[in-house]
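Removed from the display is one protein chain of the complex; every other protein chain stays in position.
Let's turn to chain A:
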Amino acid sequence: MSTASNTARANILGRLKAAPGRPGPDLPPWTPPTYADKLARFRQMAEANHAEIHDVTASNWPQRLATLLNNRGLRNLMIAPGTPRGDALVQAAAQGVPLPPLVPYDQSVEALKDALVHQVDAGLTGTRGAIAETGTLILWPTAQEPRLLSLLPPLHIAVLEEDTLHDTLAAAVRDQGWAAAGMPTNALLISGPSKTSDIEQTLAYGVHGPKELIILLVKKGE
């Protein structure tokens, strides 16, 4: 911090501290909604957000994904090696599941920038749960699963386990202990594909991020 910034800091904090004190109000009670059927609510809201949901199982999802991607004629799929989902796909491909060529996000963005910006058709990530109220995915990018994987490719595929649904963001923050555990470099809430309504309030998808969001919903115990 420069000297100018230090002076500014002292002056600003000085003025704020010299101001007349005011009591901070107690927070009035607020009860965020809960849902008897979280999954139904999630489905309804995620679809309203223009996400596409496919029910899969822990064993058949690579095959289902291969079908989805081939029907769309995609040239490739970027994955995060070292994550359970990424590694499962590599293994599935080795066993003959007809997936398009898998591109690993295994170097820094500087090395992969051209591929990421221009060539990759789809990116696959896991999720850290979801929010029923708003149909929202929680993503927690890591060293293995980088941030841009869910942003630059025109299609984002997210794998969501059915039993990781929370009623609301408030519940997720509390139940997953976000504040206590420490926040990652970047935590993300994603609700549908990239969109804009800046031109005459007309919805258009894929303005900067993905045009499409596919959620593979892994059903429990199947």
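We take it that a residue touches a chain if its C-beta (ideal position, glycine included) is under 8 Å from a C-beta of that chain, and two chains touch if they have at least 3 such contacts; residues count from 1.
Here, contacts and distances are computed from a predicted model.
Enquirer: Out of "(2Fe-2S)-binding protein", "L-lactate dehydrogenase complex protein LldF", "Fe-S metabolism associated SufE" or "Pyruvate ferredoxin oxidoreductase delta subunit", flag the one the UniProt entry gives for the chain missing from this complex.
Expert: Per the UniProt record, the undisplayed chain of the complex is "L-lactate dehydrogenase complex protein LldF".
Enquirer: Return the single residue from A:36, A:94 or A:199 that touches the missing chain.
Expert: Considering the complete complex, A:199 is the one touching the chain left out.
Enquirer: If the hidden chain were put back, which of A:62, A:100, A:126 or A:146 would touch it?
Expert: Residue touching the chain left out of view: A:146.
Enquirer: For chain A, which residues lie in contact with the unshown chain of the complex?
Expert: Given the touch definition above, chain A has residues 1-2, 4-6, 8-9, 11-13, 15-32, 45, 49, 105-110, 113-114, 117, 133-134, 136, 141-143, 146-148, 151-152, 168-170, 173-174, 178-179, 182-202, 204, 206-210 touching the missing chain.
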